[in-house]
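The structure that follows is given in the form of structure tokens.
Rather than the whole complex, this shows some of its chains in their spots.
First chain written, first letter: the chains are A, B and C, and each begins at residue 1.
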Amino acid sequence: MNAIELSNVTRRFGHLTALRGVTLSIPEGQTFTLFGPNGAGKSTLLRIIATLGKPTSGTVHIRNIDVRESPEQVRTHIGLISHHTLLYDDLTARENLTFYAKMYGLKNKSESVDEALLTVGLADRHKDRVRGFSRGMKQRLAIARATLHQPEILLLDEPFTGLDTAARSLLSDMIFNLRAKGRTILLVTHDLAQGLTLSNHFGILKRGELVHESPTENITETELRTIYERHVGNLTQG
Amino acid sequence: MRRPYIPAFVFGILALIGLAIAPYMALMYAGMEKDMGFAQKIFYYHVPSAFMMYIGFALCAIFSALYLYKKDKKYDIWALCSAEVGLLFCTLVLLTGPIWAKPIWGTWWVWDAQLTLTLMLWLIFVAYMMLHSYSEDSLQSAKFRAVLGIIGFLDMPLIHYATKLWRTHHPEVVRGEEFGLPLDMKIAFYFCVLTFLMLFLAILFKRVSVEKAHDELESIKSEIRDRKAILGQLGSD
Amino acid sequence: MPTFFTHTLAIFQKDLKTEWRTKERLSAMTFFAFLVILIFNFAFEPGSPIMQSAAPGIFWIATTFAGLMGLGRAFAIEKQNDCLLGLRLTPADPGAIFLGKMLGNMVAMLLLEALILPILVIFLDVEVFAVLPRLCVPIFLGTLGFAAVGTLFAAMSMNTRLQEALLPILTLPVLVPALLAAVESFRGILEGDTLSDIFPWLKLGGAFAGLFGAACLLLFEFVLED
């Protein structure tokens, strides 16, 4: 079964075409990194997979469920880390997670929340409001939020942005753990080396088109850089 | 840091003594006013409250200006506490006024210069308090409050002039051409003003000492948090 | 599987908790409504019978403006860290999200109204308390209609360039029948009318609340998706 299956997905914003007929299958358990210049459409693609945006044309299937038909069902399987934290500043760390636990209809809410807080190292700050958190702590909590309901599919849009070295290694470890557990992960990053280490498959998006896709096995960072530059050129996209 | 306790204590004792005697002065010693009768007795609380309100807001403006000039946290605490105590007495005026107005004017409220001024001052300083609690950054909030405190004070004569031009209803005894009160009433009145002044100072000093203690507590707390974190890190090495 | 109402309740509770923690929205709304009433007094001859006859209008204008401010804030909270996106990521039905936010806004509005009725009594000298039970009916209907339309438009305006500033522009014209019904019912009741006397107005208020409640519930889905 493919965890994510896009076929011929196109997305237009007015006259701007952000995605042009993207076809992509990510089997279950794969860790897929998507590279691409600024404005290539990476975030747009992730939003569509997360059921937040509808494609102008084309179909999206998540675990064989058509997103257009039953988005609610799809959502329980998906966790997303976006550019923003999706957290309420005036609630405490615990309250934020408890709220999301309720929204996802988790059975054993308090245990799940406790565990998530422990994993990201915020157990001792659970009673503090998010407003007072530093950027790194917020990002940690965002990670806890995205993984709270143990989603089979994790979508990570530049999740390392603004994290310090410690938080970075925490997140890398977490990704390796989830990968070992057989979860499907779709990662977007501009850091070629990091993307290469973390994933077993990668793709390059350019002007809304998937111009390259291959396994990361046997590819060195230099080779990846060559591939990337061959496709994207040395210019950012207008 | 212990210093503010002493004046708070002294003024508190004086205020208590004064408040114990004040009802006697107001109700028994001072004569009955012939037109308004018993309702006039509220005068001995209403007017001193109003004076204290002015003192509170004026102090707030002075300390605000000092704060902006010197950037010393101490002045911010004094400004905040003066505003709070001023607001307290302002509220007292707004409560005693209508209680007096109902029997005399037959209505709780009229749109008169004096009353409008009081209400606007109340609103400005409630906004001042809101600014205190809605700011994300305590340092910035202190500056914002200082600015509002000064603006509010500058606005006082303008509001007064405006509402006076507009319409007026409210008696003027103390500020009138001559102070037209019988001697017994005058003495009782002065006594009440003094008592209220003691009360004002007692509350102000107490409030300041509490605020300073609170401030100290918070810095100790954050110090402890820091030390704990450092210890925790040493342990993990 | 969490149901529709579990989601509604979760969102409603979260909003209550946030408000309880900061108390900023309700106090700002009340303060603002109070200011609107005062400003009226400066614009007109205060204490005159004109003001008294205008009391229902003033009451509703004050609540409407303060309510619009509250609505703006309620959605500004959701906009802050893209939280509304977070809500949409969960399996909650858009209708449940709408209802949760709407309930929160309604409770805020009703509390506000309870707070400014006494102010009306003191400053405009109108006798409200004797007819209070009757008065509750049109107030409730008006608030329901306002909350429904306002919640929908608040979600919309947060996604435009003008942000909250667009909210009154969208809401007020649509709200005219509901406001008219609410003001006229209020006026009638103050003049001693019974509920059956003002039945046409109540019918209008009820129809507005019902129609727009249902319409907004259904249309909210399209406001959420992009």
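The rule we apply is simple: a contact is a pair of C-beta atoms (placed from the backbone, for glycine too) under 8 Å apart; a residue touches a chain by one contact, two chains touch by 3 or more.
Fair warning: this is a prediction, and the values are worked out from it, not measured in the lab.
S.K.: Just one copy per chain kind is placed; express the composition of the whole complex as a label formula, please.
M.R.: Beyond the single copies shown, the full file gives A x2, B x1, C x2.
Here is the rule we go by: only the chains that are shown with their structure count from here on.
S.K.: Averaging over Cα atoms per chain, report the distance between subunit B and subunit C in Å.
M.R.: The mean C-alpha positions of subunit B and subunit C differ by 35 Å.
S.K.: Take the average of all CA coordinates in subunit A, do the same for subunit B, and state the distance between these two points in whole angstrom.
M.R.: About 56 Å, centre to centre.
S.K.: Taking the mean of the C-alpha atoms as each chain's centre, how many Å separate subunit A from subunit C?
M.R.: 38
S.K.: In subunit C, which residues are in touch with two or more of the other chains?
M.R.: Where subunit C meets two or more other chains at a single residue, that happens at 22.
S.K.: Would you pick out the residues of subunit A that each touch at least 2 other chains?
M.R.: Answer for subunit A, listing residues that touch two or more other chains: there are none.
S.K.: Touching subunit A in the complex: which residues of subunit C?
M.R.: So the residues of subunit C touching subunit A come out as 1-2, 6-7, 10-11, 14, 17-18, 21-22, 77, 80-83, 85-93, 225-226.
S.K.: Once bound in the complex, which stretches of subunit B touch subunit C?
M.R.: 98, 107-111, 119, 123, 126-127, 130, 133-134
S.K.: Over in the complex, which subunit C residues touch subunit B? Could you list them?
M.R.: Residue positions touching the partner: 22, 24, 27-28, 31, 34-35, 38, 41, 46-47, 122-123, 125.
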